[in-house]
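Taking it in order: structure first as structure tokens, then the write-up.
Every protein chain except one is present and positioned as in the full complex.
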Amino acid sequence: MAVASPSTVMNNVEAVRHTLYEALKNDERTLVLGEDVGARGNVFLITKGFIEEFGAERVIDTPLAEASIVGVAIGMAMEGLRPIAEIQFADFIYPAFNQIVGEAAKTRYRSNGDYTCPLVIRTPYGGGVRGALSHSVSIEALFYHVPGLKIVAPSFPADIKGLLNAAIDDPDPVLFLEHKKTYRLVKGEVPSEHYTIPIGLADVKHPGDALTVVSYGLYVHQAIEAAQRLAGEGLSVEVIDLRSIRPMDRTTILASVRKTHKLLIVHEDNKFGGIGAEIAAMVAEEAFFELDAPIRRLCGPDVPAMGYALPLEEEFMVSTDEMADAMRELVRY
Amino acid sequence: MAVASPSTVMNNVEAVRHTLYEALKNDERTLVLGEDVGARGNVFLITKGFIEEFGAERVIDTPLAEASIVGVAIGMAMEGLRPIAEIQFADFIYPAFNQIVGEAAKTRYRSNGDYTCPLVIRTPYGGGVRGALSHSVSIEALFYHVPGLKIVAPSFPADIKGLLNAAIDDPDPVLFLEHKKTYRLVKGEVPSEHYTIPIGLADVKHPGDALTVVSYGLYVHQAIEAAQRLAGEGLSVEVIDLRSIRPMDRTTILASVRKTHKLLIVHEDNKFGGIGAEIAAMVAEEAFFELDAPIRRLCGPDVPAMGYALPLEEEFMVSTDEMADAMRELVRY
Amino acid sequence: MAEAITKPALERHGLDEEQLRWMLRNMLLQRTLDNRGFQLNRQGKIPFATGSEGHEGIHAGSALAFARGRDVLVPYYRDIGLCIGIGMEPLQVLLAMFARAADISGGRQFPNHFTGRAIGLMSISSIIAAHLPHAVGAAYAMKLRGESGRAVLASFGDGATSEGEWHESMNFAAVHALPIVFLCENNEWAISTPRDRQMKVRDVVEKADGYGMRGEIVDGSDPIAVYGVMNGALERARSGGGPTLVEAKCYRFLSHTTDDDDRTYRTREEIERHRHLDPVPRFERVLVEAGVITSDDVSAMKREILAHVNDVTDRAEALPYPLASDLYTNVYEGTHEPWL
Partner (left out) sequence: MAEAITKPALERHGLDEEQLRWMLRNMLLQRTLDNRGFQLNRQGKIPFATGSEGHEGIHAGSALAFARGRDVLVPYYRDIGLCIGIGMEPLQVLLAMFARAADISGGRQFPNHFTGRAIGLMSISSIIAAHLPHAVGAAYAMKLRGESGRAVLASFGDGATSEGEWHESMNFAAVHALPIVFLCENNEWAISTPRDRQMKVRDVVEKADGYGMRGEIVDGSDPIAVYGVMNGALERARSGGGPTLVEAKCYRFLSHTTDDDDRTYRTREEIERHRHLDPVPRFERVLVEAGVITSDDVSAMKREILAHVNDVTDRAEALPYPLASDLYTNVYEGTHEPWL
């Protein structure tokens, strides 16, 4: 199969697939479980062929029940396995909320370290794919407040491999978010050997000195494109790809803000109470006198979700043009 | 029964009880449902005697299943009733997350107004009562990001009555949070006639001009006490009681910050991604040049919960002394 | 089907010829709408479609048992025929496919997530089983208000029975003896997951006893049998007899949706083995053989349906999308800013 001889250039689906495949091959404690991950090979074909190679006991087509997908995985993790659970679409993670927030995140704490919960929960999230109300939500802000959880949301193939490896190795529960629009859209070089990227480190994807832009997921790609446009106009913008949402990389953000003195946060998720709120609050607390302009957030509008109709989806999503405009405005502030 | 001839001075339990009683008496579409709300009269005796007066069909002892408590209430609301659902302790709301976030909050939106969901979900939250890991959490930050929901957290008896009445009248779902430590601790005058307080309005509970303190729940009471102490030292602090968490009152906060030029946010819930993040971000966006000092947040530490042992609980909670210290420091900044 | 088909046998549940023809028409209409959805998707005109192929008998029989103006339907996303059968206009199916402003959800929902308060059609999300507690709550409201003569019909797939919310709904309805019928359309698959990976029992109906609920099983490819069971269950619910779990057996002939390719998980042979269960040709043949309708009339019916579906397709396609500004309405009553 393709993943047996990995090519250097992959899209995001292939990066997830390649990393999962290696994990299953190299560590027999690992397994994947979720809806339609077996014969169907996951709805995006991420685990296609796995069941034939690793067997139905390690590639588990679960009943349609998210609380038990996560809850059973927790029990496996407590009993020494390294489960990688899948929620078919992030929109369907709500029934598992109790198991994630009430249980996985507190296992180590409540037992004072007697039990641990080395669990990965992967799920595709995000819009721009005509997913309508229930196949396009962002969920990170519903979880990032929760001590005991880690959350990553890489969106470059090489970051996906490094962070998914780190998540699988991690002794604590990690929510691994994959922006589904980037699945086939984004391609990049992926080193063939095994490597990890530490959870919690952001990455400057486009250096600059007149404005700091912090983003993650699909929008990082658009932000980079916008920054490149502005570079053509002689405006220098630094784009930071958060990659990890909890823990989050204060050092990289503050270093950049201390250089540029301006901050724009861009995310697809609704603005009110979103990830950007904490970033803005942290910077307003720690680097207040470094700022030459108000901190601006360019985010999803505060409505429940994008609709199915194209104009509703487009209105919800922030376009690259809008990003470029906001950047220009702030640079010139 | 006591509520039939309401006294003017009540504690918070009595205020909830009195308001629920009036609602059940005056509107036959209302009903209460939850675990042990019937014969037991709720674990804090809030609905004591209701089942005898209103019958087991309107005071429903449900099976032990939170998703259905909320989910059944949603169906009742869609079908024209005015259910008031109870989650016995906020810590047990997680299994109902799907129904609250995925369903109640989106009913009006997804049907484009064809169906509405006039539902109140009441639940006691908060610590300082030796509730250990699972009877003391704060949950507001897990929900305040969700468009379609409203959240209130009043902590004075008169506010409780006015806001609970508003919540019951509201045509949309409202999460009504009651800090359990204030239940018997806090007393106050409650007007006897029916009245409502609009959801979304904060209230200046202690006026001042050298520092704005925003808080809610138990900590508002401590913040007022601290502000009174500081007044004795000649330091003038304004304490705003948010009361509503979504929607939140930008006008009152900004007006205060434009007067005091300094902002301290105090809440019991964990800091990272808490309510304070959005408040700080909003002020950093809208009143940046009004600020004379970094925005400070004094919040619960980022650990899963307070422990059962007294020192763990005390360490988690912010004391009035700590609040007073933080206020002094900021006023003098 | 070996015995001779006679009108009296067909009319055993009190159905008259007109009702029998009504069911056939409903089933043919479903099939035509299904085909239209997949066709429009292949043409690149709509991003997504799904169909009820194989479920038509369940929908026709259940819809006929539904009391318009009284009962409430809390449907599944596969229930095109059921929704049309209780009074929804076929135009709505196309409006939803094209995500037009005139769609009842205003182009917000995925296709097949219908709503219609006026006809007792309750709004659902895409979250499997999450609609079932709502159905129970609606039934509770009916009972509390003493509205006998009303019942709730809640439908779902075999897959949905695995969800915790399914369990809680069944239990709540049983404890309170509510006027509700739970209709499981068991098509043997939840996307690619076959029944035996979902549950250990053979029949979903085996789950009823554990709730102290009455359970009934019916051949979903026979709309008359479905009508009989559903009518009995709904009547019982309406008259204070409490809830029933009805399992209607069927088979999903199409891929799960246009996004799915069922070749990855089931053989063509398996599908062909089930072909004899296809309710549409089967019911057509039954009615013709019994003399309820002539072949010519069936052909005329099909032409009329196709013309109608063509017409609503054209009308729906010609209508506009919602406006960008429509994104912001109906979040709450009135304004919706989180910051006041």
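Chains here go by letter, A, B and C, matching the order in which they are written, and residues are numbered from 1 within each.
The definition used in the following text is that contacts are C-beta pairs under 8 Å (C-beta built on N, C-alpha and C of every residue); 3 or more make two chains touch, one makes a residue touch a chain.
For clarity, every value in this text was computed on a predicted model and none was experimentally measured.
Although it is not drawn, the missing chain touches A, B, C when the whole complex is taken into account. Interface note for the absent chain: among A:122, A:135, A:150 or A:179, the touching residue is A:150. Among A:163, A:248 or A:277, only A:248 touches the chain that is left out of the view. The residue from B:189, B:292, B:315 or B:329 that touches the chain not shown here is B:315. Set against the missing chain, the residues C:9, C:118 or C:201 yield one that touches it, C:201.
The missing chain, though absent from the display, is touched by one residue of A:35, A:172 or A:302; that residue is A:172.
The chain not shown here is touched by just one of A:63, A:131 or A:208, and that residue is A:63. Along chain B, the points of touch with the absent chain fall at residues 35-36, 38-41, 43, 48, 61-68, 91-92, 94-95, 130, 132-135, 272-273, 301-304, 306-312, 314-316. Although one chain is hidden here, its contacts on chain C can still be listed: residues 162-168, 171, 174-175, 177, 196-201, 206-213. Across the interface with the omitted chain, chain A contributes residues 31, 57-58, 62-63, 65, 67-68, 70-81, 83, 95, 98-99, 102-103, 106-116, 147-148, 150, 171-172, 200-201, 246-251, 282.
Throughout what follows, only the chains that are shown with their structure count from here on.
Centrality annotation: A (chain centre taken as mean Cα position, compared with the mean over all protein Cα atoms).
For the pair chain A and chain C, the distance between mean C-alpha positions equals 37 Å.
With centres taken as mean Cα positions, chain C sits 41 Å from chain B. Separating the CA-averaged centres of chain A and chain B is a span of 31 Å.
Residues of chain A in contact with at least two other chains: 67, 91, 94-95, 133-134, 272-273, 302-304. Under the contact definition stated at the top, the residues of chain C that touch 2 or more other chains are 105-106, 108-109, 125, 127, 130, 164-165, 331, 336-339.
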